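Every protein chain except one is present and positioned as in the full complex.
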Amino acid sequence: MSLILENIDRQVDGEEHLKNINLEFQPGSFNVLLGRTLAGKTSLMRVIAGLDKVSSGNIFMDGTNVTQSNVQKRNISMVYQQFINYPNLSVYDNIASPLKLCGTPKAEIDRKVQETAEMLHIEHFLQRFPLELSGGQQQRTAMARALVKDASIILFDEPLVNLDYKLREELRQELRDLFKLRNTIAIYATTEPNEALALGGTTSLLHQGQILQSGPAIDQYHHPINLNAADLYSEPPINLLKGRINDSELSFDNYASFPVGNQFSDIAQGDYNFGVRPSHISLVPKNDTDIELSVKVDVAEISASETFLHVANKDLQIVLQLSGVHDYRNNTAVNIYIPPEKLFIFAEGGSIIKAPSASNLGGN
Amino acid sequence: MNKIQNNKAWFLVLPVFLLVAFSAIIPLMTVVNYSVQDIFDQNNAYFVGVEWYRDVLTDPRLQASLGRQFIYSATVLSIEVPLGIAVALMMPTKGWSASLCLILLALPLLIPWNVVGTIWQIFARSDIGLLGYVVNGIGIDYNYTSSPVDAWITVVLMDVWHWTSLIALLCYSGLRAIPDAYYQAAKIDRASDWSIFRFIQFPKLKGVLIIGVLLRFMDSFMIYTEPFVLTGGGPGNSTTFLSQTLTKMAIGQFDIGPAAAFSIVYFLIVLLVSWLFFTSITHLDKDKVKEQTYD
Partner (left out) sequence: MAEIHLKGLAHSYIGNPQINSDYAIHEMNHVWQQGGAYALLGPSGCGKSTLLNLISGLIKPSHGSVLFDGVEVNDVSTQDRNIAQVFQFPVIYDSMTVYDNLAFPLRNMHVAKDKIDAKVREVANTLDLMSILNRKANNLSADQKQKISMGRGLVRDDVSAILFDEPLTVIDPNLKWKLRRQLKQIHERYNITMVYVTHDQLEASTFADKIALMYEGKIVQFGTPRELFENPNHTFVGYFIGSPGMNFIGLNKAIDNNTDEFTFDGMQFPLSSAQKKVLANSDSSNLKVGIRPEFIQLSNTDHPESLACNVIHTEDLGTYKIVSVQLGEQTLKVRLGEDQQSPSSKAHITFPQQWVKIYIDEYLVDLQGDSEHE
């Protein structure tokens, strides 16, 4: 089964929910939709499922135009953010329900339910009722119900968001492994960049109803197509500085200029937005060419193995992601160092001019 | 090109459309038709234009019963709504007592209208009725068949007894939908019980209250059976409400034309008042939506 979305638009009461979406999903692929709340993830999934109509555009499944056919004809399963199960049916009957609907023989149902339950580690709870289970087990039940019927497309709408963070980690990995063996198209919506990166597969960035960029998440992380795309990969958010390139000098608004040699010789003079990932800034210079800025510590968030150091001066707010524990009191003056070769450069309008070359793109 | 619309859905609406046509539109049009003609018998009908309307609107009998009708609806609403909310607030929330309360409250709603009238007719009688006898027994002169004031009190009491449950049940379900966290937060903020009602419960009840008040207004404005059974509209015309006047006119006197014109006016009044009420209540919400579009 392949799925092609062609020029999909959807307007509701004059508001554009989806705009010119063109996407192709390969059979057996794992796909992630990454976007903020209200970016259009759920809208897109509902259109794919056939729950909502498109305003214009076409949807093809295996080459057949299914734009007008309804949800029952599309052989789709969906897993939601809330744990949706039939509360008055046992876990077994919950999982069996889609099979019973298509009149599968009893023995076959038995075998499939057992198999799916084992895959999701809920085989011991088959006789219980959903509300007697923990959140994680309830969501596993919902997933089992989606998986059991051999749907051609399975849609996951932020399925892990209501679960404990540790459980998320485990289920995420299980899900990814599950789909390696299947010939189903999986589409997984999330707001969390880390989830997109961890799940792998093809990620499409959604922003205000439009697709910004499609491809492996890690490529998008290193080569965002514009400011919005760079900002979507924000754990913590990318730092943005307004500045200017002048000959071989770089200046940030009211600051002294920094000589950057011929680093940016291929970039025209003018005003740009400069982006730098929090993990690329340090408290000690690594190179003579590093840009030195004097700032004061706003707050130091110390996670177990890392410190997120929020610093500012009167024009800038910057966050640093440092490994190890760096306990700074508020208002301590520090110097931070930004390697110019790690700068993303965006045009005034937001489109990317230059992305830093990732040191390891050749690796696996 | 890709705008091919599937029109089959319209067929699904057809049964509803037919039903509405037969149950509402066709009868209504018949009445409109009657209201502009003077009908003597099957073959003798003359077009009279708006004459019946003019007659009806200037008829002092009708004006009086319209006035009574408004006072009546306003009275029962102003008793039933606060009382219903109060009952809902006092109801237990869990255990067997909650179920018991729900059953007790639902009971009056299950009794047919004419039976309600009969119950009160007997209950309030000053000779054998429990209520009437006791009231007279403690020295208050009470007789709903002779005193207009007593008749009014009895009719209003009956309506309150019959329908307060509806408001109470609606509010009860509305109250149950408020998450516990709100009450906890209010406690922490040291809100008084009144503040809790004013700022948490009442705002969250607004939705069900709109429906409740609307239902009660329309119902009370069209009330017929209970006062008819209880007082027969008397003494005099003191409890003769609009629908009773209308029935007398159409069935008692066979004044089909004026009765039809009256029906149309009646219908328009109910529609107008309901609409005014509904839009003014929902007005606030619309303001909020506007505000939202600023940012």
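Read from first to last, the chains carry the letters A and B; within each, the first residue is number 1.
Here is the rule we go by: contacts are C-beta pairs under 8 Å (C-beta built on N, C-alpha and C of every residue); 3 or more make two chains touch, one makes a residue touch a chain.
None of the values given here were measured: they were computed from a predicted structure.
In the complete complex, the residue from A:T64, A:N287 or A:S303 that touches the missing chain is A:S303.
From the set A:D9, A:E169, A:E249 or A:E341, the residue in touch with the chain omitted from the display is A:E169, counting the whole complex. Check B:Q63, B:S78, B:T93 or B:Q184 against the missing chain and you find that the one touching it is B:Q184.
Across B:N43, B:S192 or B:S280, the single residue that touches the chain missing here is B:S192.
Listed here are the chain B residues that touch the chain not shown: 179, 181-182, 184-185, 187-192, 195, 199-200, 203-204, 288, 291-292. With the whole complex as reference, residues 36-37, 134-135, 164-167, 169, 191-194, 197-198, 200, 218, 221-222, 231, 233-237, 277, 279, 298-299, 301-305, 308, 310, 319, 321, 323, 325, 330, 359-360, 363-364 of chain A touch the missing chain.
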